[in-house]
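A single protein chain has been removed from this complex, and every other one stays in its place.
Entry: chain A
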Amino acid sequence: MRLRLEKRAAPSAAMRWAAPLMATLLMLVTGMLILVLLGKAPGDAFRVFFIKPLASVYGIGELLLKTTPLLLCGLGLAIGFRSNVWNIGAEGQLTIGGICGAGVALAFGDTESSWLLPAMLIAGVIGGMLWAAIPALLRTRFNTSEILVSLMLVYIAQLLLGYLVHGPWRDPDGYNFPQSRLFNDWELLPLLWDGVRTNIAFLIALLLAALSWLFTAKTYAGYRMQVAGLAPAAAAYAGFSERRNIWLALLISGATAGLAGIAEVAGPIGQLQPQVSPGYGFAAIIVAFVGRLHPLGILLGSLLMSLLYLGGEQAQIELALPSAITGLFQGLLLFFLLAADLLVNFRITGSAR
């Protein structure tokens, strides 16, 4: 008796949705095992990581707060991934979105105005789109890989942010700390409830999740992008433009990442700092795949990823673990998801030999 992989007659729809759950479970088990090997009591570790962050209203608020940028980035990326356009640089578009939105605030924010906040959000969106337009332009003009270009632009964006907060945009009254001035109240996104830091951006993200479902399921543009992803030759046969597909995919994902950036800057951070994201743009790639590129799945995936961020922070404080613990769990999740995805197209059978 030995185990064999046998190709399924058709990809298993059930397994498509079971794979992320299996991956989550395996991530938990393996993660706990590693913590035990580090000498932590498994029950303690689990409690610190996954229960404690959710034990208070404030904790739930934090969960939704961190869910917001992940959800925003994940939704945009998924639209691109479905159409075979691989934007890996959401982190860079997020950073530029933050910079552009903050730029509006720093330039015009000294007097209170009700149009300022919308203008900041729009500037963030446009910034993200412009940053994503670079790989789109290079891909459609020179056939460069959008994967490499968008990834490299992340580091350029971060250096640009560093230059701004160390140089021209540094707060003159900030004791030489590399950061901009603090935003005024009218430059900050309104909170949803007192006592939590979750802001209105979470509602915008939920709305965009619904819109992205409408886009993929109902519109002709969404259908064309899906065909381009599944069968490029069929898209050419039907006359769907590859250029338009690339531009649309990158601009949409750039826009949502830029929005995520300004929502962070004008939300929990409240000023420009040398770092505006703990890797949300990269984690959103995992979120998109764990969520099966489906808006509802991406919502669940970003809640899970957000919990990993919170749990990681708790573990640093209470278990004296390094901050790398969050990245470890993220890596485990992606690793097990890729492994479990094998079962979508194959099944394991035992054969007597």
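The rule we apply is simple: a contact is a pair of C-beta atoms (placed from the backbone, for glycine too) under 8 Å apart; a residue touches a chain by one contact, two chains touch by 3 or more; residues count from 1.
Definition applied: contacts and distances are computed from a predicted model.
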{"item": "Record-based protein name (UniProt) of the chain missing from this complex, from \"Simple sugar transport system ATP-binding protein\", \"RNA polymerase sigma factor\", \"Sarcosine oxidase subunit beta\" or \"Putative cobalt transporter subunit CbtB\"", "value": "\"Simple sugar transport system ATP-binding protein\""}
{"item": "Touching the absent chain when the full complex is considered, from A:30, A:144 or A:241", "value": "A:241"}
{"item": "Which residue of A:25, A:38, A:55 or A:230 touches the chain not shown here", "value": "A:230"}
{"item": "Omitted-chain contact residue, chosen from A:219, A:275 or A:323", "value": "A:219"}
{"item": "Where the missing chain touches chain A, by residue", "value": "6, 8-11, 218-221, 223, 226-227, 230-231, 233-234, 236-241"}
